[in-house]
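A single protein chain has been removed from this complex, and every other one stays in its place.
For chain A:
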Amino acid sequence: MIALTDVTKTYAGGVTALAGVSLTIGRGELVGIVGPSGSGKSTMLNVLGTLDRPTSGSVRIDGYDVGALSDAELSALRAARIGFVFQQFHLAAATSAWDNVADGLLYCGLGLRERRRRAAAVLRRVGLGHRLHHAPHELSGGERQRVAIARAVAGDPGLLLADEPTGALDSVTSEGIMRLLRELHEAGTTVVIITHEREIADGLPRQVRMRDGRIVSDSGAPAHGVPSAGEPVGAP
């Protein structure tokens, strides 16, 4: 699913965020990328999500060589195969949960009716069937993150990238969000969680620890078989 080879990322001004990272994540894995702030894990997420291009090295996502794709092709790749979950949720204010999720499908080329149908289905799947018409300010933090997760997986992406998904939530709510991410993983989605919290990472089958732009440890791909025919989340 993901293959990074000798990836470096140096920002203007000479800050090196990634200093030669190689990492392979198989289809259907659940991986935590852990490290203190400044370890390069956010840059890692941007590179994994094709939001940023590496300075050198190669990145392959779902079989595509990211370096060889144009900006429009990368956009299409993100639209179809990558879902993002952010610490700050990034939900549109004064817009219902339903529309937030439906609008997330805008760039998949679906009609309005189909977008809304899928959005309602995926919101029910994350346990928010009773909150379809609520705006973000009427939802709790955990519910907001569920809406954001629903938006990320509504397009049935093969890869779900979560950047500190529990960073703005209390521990009980965090528990629920992690359970939801694990369920999505069990349904066949490759899930990569970026976090600085060890407790979160410790519960994951594979942990990649980072420091100063390098991978310092990798617990390795787990032995269990990759769920190949699992029903993708959000599919009808």
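Operating definition for what follows: a residue touches a chain if its C-beta (ideal position, glycine included) is under 8 Å from a C-beta of that chain, and two chains touch if they have at least 3 such contacts; residues count from 1.
Following the convention adopted for this analysis, contacts and distances are computed from a predicted model.
Enquirer: One chain of this complex is missing from the view, so tell me which of "GMC family oxidoreductase", "ABC transporter", "Sporulation and spore germination protein" or "Putative ABC transport system permease protein" is its UniProt name.
Expert: In UniProt, the chain excluded from the picture bears the name "Putative ABC transport system permease protein".
Enquirer: Which listed residue (A:A19, A:L51 or A:L132) would be found touching the missing chain in the intact complex?
Expert: Answer from the full complex: A:L51 touches the omitted chain.
Enquirer: May I ask which residue of A:P36, A:G67 or A:G109 touches the chain that does not appear here?
Expert: Result: among the candidates, A:G109 touches the missing chain.
Enquirer: Hey, which chain A residues sit against the chain that's not shown?
Expert: Those residues of chain A that touch the unshown chain are 1, 3, 5, 22-24, 26-27, 46, 49, 51-52, 58, 60, 62-64, 69, 71-82, 84, 86, 88, 90, 92-94, 103-104, 106-109, 111-112, 151, 155, 158, 228-229, 232.
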